[in-house]
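Note that this complex is displayed minus one protein chain, with the remaining chains in position.
We just call them A and B in the order they show up, numbering each chain from 1.
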Amino acid sequence: MSTTEGPTLIPDSAAAQAMADREAKGRRRRGWFPGLGDKWNALPRHIQWLWLMVVVVIAYLLPILNPPFITTEPGNNWQIALAQMSVYALVAVGLNVVVGYAGLLDLGYVAFFAVGSYTAAMFTSPDSPYLHIPYLWTLPLAMAITMFFGVLLGVPTLRLRGDYLAIVTLGFGEIVRILATIIPAMKGQVGFQNVGHPPGTDANGDPIFLNSNGTPWYWLTLTVIIIVLLLAGNLERSRVGRAWIAIREDEDAAEIMGVPTFKYKVWAFAIGASVGGLSGALFAGQVGFVNNQKFDIATSILFLAAVVLGGTGNKVGAILGGSLVAYIPLRFTSIAEFKYLIFGVALVLIMIFRSAGLLPARQRLLAYGRLAYNKLKEPPMSRRVQVTTDGGKEAGDE
Amino acid sequence: MISEAIPSLIHAVPMAVPMDDTWITFDVNSLAENFWSSTFDGLTFGAIYALVALGYTLVYGVLNLINFAHSEVFIVGCYGVFFTLSALNFGPSAPHLPFWAIVGNLLLALVVAVIASALTAVIVERVAYKPLRRRKAPRLAFLITAIGVSFAIQYLIYWWRGPSPEAALTMFRPTPIFDVFGTIVDSQQLVIIIAAVILMVATDQFIRRSKTGRGIRAVAQDPDTATLMGVNKEKIILTTFAIGGLLAGAAALFYVMKIPSGVQYNGGFILGVKAFAAAVLGGIGNVRGALLGGLLIGLIGNYGQVLLGSSQWTDVVAFVVLVLVLVVRPDGILGTSLGKSKA
Partner (left out) sequence: MSLLELKNVSVHYGRIQAIHNMSFTVEEGEIVSLIGANGAGKTTTMRTVSGLLNPSYGSISFMGQDITSMKAHIRVVKGISQAPEGRGIFPGMTVMENLNMGSYGRNDSSGIAKDLERVFDLFPRLKERSKQFGGTMSGGEQQMLAIGRALMSNPKLLLLDEPSMGLAPQFIRQIFKIITEINDQGTTVLLVEQNANQALARSHRAFVLETGSITHRGTGKELMANPAIKEAYLGVA
């Protein structure tokens, strides 16, 4: 839009109606439960925490509750389904940092997931001839190694135009899979059996963490998710988070305002990668078997679908999206074989009809913190102007 | 065995990999022996990449969008060739038909492929991208849509045709035509390279000289001003997608000619990445750059394959080349001429 045109805050009577219509339309697009977000933000902090505790407790109880209708049984074991959903949710939280916060389209996220899985497998599986370490140590190790990969891929490519990054990451995802096939040490399709698990035995002396029992894995992953969410929430509201949002909204402007955009893009990429590696290591432990068949580009696109479905830039949305992408094929087994088709179409439909996803993010204002958000909400006119970033209504398109 | 020349990517494999393993070898003798044959083969593949690259480059020129669905536009063309030739009783072994009958059949397959691809491209633009343009969606939304469309078409084909490749189709038996440095150039290589070059020169002239071509360049350089000149932007965009699809359909015929069993639901994916690499290498938005980039990617990939001893390395090599090009010369060898240089 032309920057020489001065915006004005006072509408004339003639255009007031048109404006009210737009407003109403905009509101309708905001969420499934209009006003709920506002009500939530108006609650006192301790009440919010109370509600969150209830949600968390329910989340921990899910494997025991095994609620009817929602459960994936008899088609798929509910506890294992939960474990897989939680891994997908964690992946989506990590990818959301890259795509949602910083606006970098990473189409090869599965590569980081794969590197994390292989790290866990190669350092714990008896099939691996190399150094063996306890499973839990592989979690930070996987994060470190994938972060290294993230920086390695990010440094040359993040200086480029955003859309080149998409194709480079797409290629990278495929290359990691090919390398896993042609490098003998990665054991190709044979893969690694009996990947390690956390220590501990039950009363009978059997290990608690069995591949056949999803519950402990689910609890472990859920705990990891909560920790990551707390950290991500802090990051989001920090200097780094504001820088990411500035980069996503207008990279050139951010650069001019003195944000070292390249540095923060590498940060986003590296942090996202490390969460991807972490989820890969958890996945490898839960499944207990890693080979080259699980890390194709299609999975990468599923991850992206999870973030977009949940609501790009919203971490709660990412959890919802990740869980749903894993849950739907497990619950509705008759459509499981079409899942790629379904989520491919879903990506297009969401972008066209509901680009904010299921849980739209209130990113711009949350960057300033909750108090600022509530403050700005009070005088409705000025808020409208503050949050407006839509372009002008342009003609020429039919 | 590891030399300095290995790209850093390979070092980045988890550290437990013993470096004396034989997973990577440099067979320089093999490359020297097969240099000319891999050159001609590389040029043949390069010509195919270049035709597909034109589709990426034209759409990128006018919309600044990586049309990920272009690889599926191409694969739909491959299916067009497959179904046409299957219906004409072509099979795994070369047909016993007179020369002109084969030419006629192949031309028919070409027409079907071109229509199928162009139609796919146009439908994708109308159904997926146009609504986003009308809503002034951010760039990220276009890219996500593009990948979603690509994915959806791939798995639509998967759902319909299953995971395995279609039966092989041999169009004709390659016959030796002439001899260069002791290496035979066969009729297949010659047909593909000549036809592709003719198509590319025609495209280049069309963009440079015709009125529609001027419209395409105007939209690429400044869409708003182009509109003020009386250019119907939407029509130009649609035409651009159609031209890209048309060339992808032609590429599909040559691809199936070269790789008879290459028709598979995800067969376009890697080829698409390579073609895009070709477009970037030559200078995205630049029609001549696509030709140059395509031929180079074809050559580099083939040399890499012979040198490293496995066909899977072609993809790795092409990818590493893409990253290197982006880092060293993001505007490509010939620069971006069709599009504006926009950061």
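Please note the rule applied: a contact is a pair of C-beta atoms (placed from the backbone, for glycine too) under 8 Å apart; a residue touches a chain by one contact, two chains touch by 3 or more.
The shown structure was predicted, so the numbers you read here are calculated from the model rather than taken from an experiment.
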Of B:A226, B:V273, B:L291 or B:L307, the residue in touch with the unshown chain | B:A226
Of B:G215, B:G244, B:G283 or B:G332, the residue that touches the missing chain is B:G215
Omitted-chain footprint on subunit B covers residues 211, 214-215, 217-218, 221-222, 224-233, 337-338, 340
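Keep this in mind: only the chains that are shown with their structure count from here on.
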Rounded to the nearest Å, the gap separating the Cα centres of subunit A and subunit B is 32
Tell me, which parts of subunit B touch subunit A in their complex?
-> 8-10, 12-14, 16-18, 21-23, 64-66, 68, 128, 130-137, 139-141, 143-145, 147-156, 158-159, 227, 233-234, 269-270, 273, 276-277, 280, 310, 312-313, 315-316, 319, 322-323, 326-327, 330, 343
Subunit A to subunit B touching residues, read off their complex | 99, 103, 105, 107, 115, 118-119, 122-123, 128, 130-131, 145, 148-149, 152, 156-157, 159-164, 166-168, 170-172, 174-175, 178-179, 181-186, 248, 252, 297-298, 301, 304-305, 308, 312, 337-338, 340-341, 343-348, 351-352, 355, 390-391, 394, 396-398
